[in-house]
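Every protein chain of the complex appears in place save one, which is left out.
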Amino acid sequence: MDNAILRRRKREVLGGVIVLAALALLPLPIKDVYTQNLIIITVLFAGLAQAWNILGGYCGQISLGHALYFGVGGYVSTLLYLKAGLPPSLGLFAAFGVSGLLALPVGWPCFRLSGHYYAIATVVVGEIGYLLFLNWDFVGGATGVFIPFHGESWAQLQFKTAKLPYHYLVLAFAAATWLTAFLLEGSRWGFAWRAVKDDVTAARSLGVNIFSSKMAAAALSGGFTGMGGAIYAQYVGYIDPDSVLAGHFSILIALPAVLGGVSTLWGPLIGAAVLMPASELSRSYLGGSGRGVDLMLYGGLIVIVALARPQGLVSLFGRKDDHARIA
Amino acid sequence: MPVAEILQVAAGGLLMGLIYALVAAGLSLIFGLMDVVNFAHGELMMLAMYAVFAIWQLTGADPLLLLPVVAVLLFGLGMAIYRGLIARALSVQFNRGMVQIFVTFGLAIFIRGAAQFVWGGEFRSVTGHWLADRSLNLGGVFLPLPQVAASLVCLAAFAGLLMVSRTEFGKALEATREDRDAVALIGIDRDRIFAMGWGLGAGAVGIAGVMLAGFYYVGPNVGASFAVIAYVTVALGGFGSMLGALVAGVLIGEVEAFTAALWEPSLKQVGVFAVYLLVLTFRPRGLFGKM
Partner (left out) sequence: MPALLEISHVSKRFGGVAANVDISFDVQQGEILGLIGPNGAGKTSLFNSIAGEVTPDSGEIRLDGVKLSGLGPVACAQRGVARTFQVVRSFDSMTVLENVMVGAFAKHASSRAAMRAAVDVIAFCGLSPRMDRPAWSLSPPEKRRLEVARALATEPRVLLLDEMLTGLTPTEAQSGVQLIRDVQARGITIVMVEHVMEIVLPLVGRAVVLNLGQVLTIGTPAEIVKNPDVIRAYLGDRYAA
């Protein structure tokens, strides 16, 4: 057989290998910590946005509450480490499991809603999580949790000054989300999700179970987001509700996918590569004044990209036979 | 809980609820008209509050006197936002729902930054106006006058919105809501109706902001906290329903007040959100939404 789908998937694999290699080499010549940090955050958010993309992009359920999974993932790995001694390298997978499972009871009421009702319900669920953690003493309440340093170790994912290990950690995470999205795109689930996104009634008439499709997308999406949260917690060494559960994280996670291009493999990475440096640089060069110029630039950028490239920045690179994908 | 205390809590909930209702009414109006959720709605309210603060600081004029001025300013701003951004967002071919959400969201961040640029990040408040620190004593139930005035104005604004719906313009609005494409055939300029809808929506939230400025601090992030409640109010009442916004606003005010009084003040919004999720489980389109 030869058709656009198979040709495209071959190209995607090739592209994936090239980009992975490039990102693996990228930090090697860079000595300055600020830039190293910026790259790590960018790659981490590329992975998080890809995780969001599974539910918000492919399945078309615009979640504005992913901070919940992000934060819960961070708390799960951190608390398992502090209270039960589970090394964070395993805690990542526990975070995946807990956040993924959490997506099911969240999805159960929310997926009965459609359109804006769904989006707002996800905002609300995220806010509930934030408020509960803020008032829950066992998890440190508003004070948060500090992860003490016990020496450099891959098991505990702690590295005193070296940034390179963290770089490869987030790169592995982002690659895992990309590979998952790639495999799903070609699978029965991926087709079901895109059908649900485009037309629920038609999807149902073809035997696609809408509710379980959404639930599966939510579980995977939540699970990977939780894993990203665990990595983030390990990287920054301190979490509190404001730094991992606050509502703006939900937007931060969704934005790269939206501006890069939803339900595409490369949109989240492209979006993160534009947004994260833009936000970081404007904050460090303009934000120091506290005069809000950084916010104006950032907000303006979002408006302009969304209006000028409604299919996402990825459409700048689109090939002719890819147009259906980006639409 | 003694009766007097229950009444006090209920009164507080009602006063706050009416403000929520008016904030939500503007959001609901815009949504009902064109299926757009304005994620910068809270920021419009914040701008109205700053406008009151700035003019008061400059001239010493009482916030209540500024009501018409700020309402008109916000009306114009709403129309400008529609013409400049929303009309464009509605005309994109793909991902319209998503583009609309994130354009208004980007606008919200921009406005927050702009407010910080002009007024700085610190909290401000309007003090010394003629209602400040005065309250009404109704048989042991204390009602702070700024809040009483605010809720009365909110009720009046609701009445105003209802009156608008009786006018020619209101009928055109209703027709546009029913069938966006057909109205063009009977000579209604859809674009103008949409712009007016945005003007009215922004004007309504502007009025709420003016009254709120009489007793609430002003800061760049004040809009965000009200916005979440406003979205919940609109979804609970049913998108597009004015009556729904009113009922849901008061309901949310009460739930919030009683959660704070009976359980834990810092968890008052959890009570609200729980009620909201419960209602939506049984009525996915809200209390008054069209099923």
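Note that the chains are named A and B in the order they appear, and that numbering of residues resets to 1 at the start of each chain.
We adopt the following convention: a residue touches a chain if its C-beta (ideal position, glycine included) is under 8 Å from a C-beta of that chain, and two chains touch if they have at least 3 such contacts.
Just so it is clear, the structure is predicted and the values come from calculations on it, not from any experiment.
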The omitted chain touches A
Missing-chain contact, candidates A:116, A:197, A:214 or A:309, resolves to A:197
Against the hidden chain, subunit A presents residues 1, 3-5, 186-188, 191-192, 194-195, 197-199, 201-210, 263, 321, 323-325, 327
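Here is the rule we use: only the chains that are shown with their structure count from here on.
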Chain centres from averaged Cα atoms put subunit A and subunit B apart, in whole Å, by 31
Residue set of subunit B touching subunit A in the complex reads 31, 35, 37, 85, 88-89, 92-99, 101-103, 105-117, 120-121, 220, 224, 228, 231-232, 234-235, 239, 264, 266-267, 269-270, 273-274, 276-277, 280-281, 284-286
Per the touch rule above, subunit A residues touching subunit B in the complex are 62, 64, 109, 112-117, 119-121, 123-125, 127-128, 131-132, 134-135, 247, 251, 255, 258-259, 262, 290-303, 306-307, 310-312, 326-327
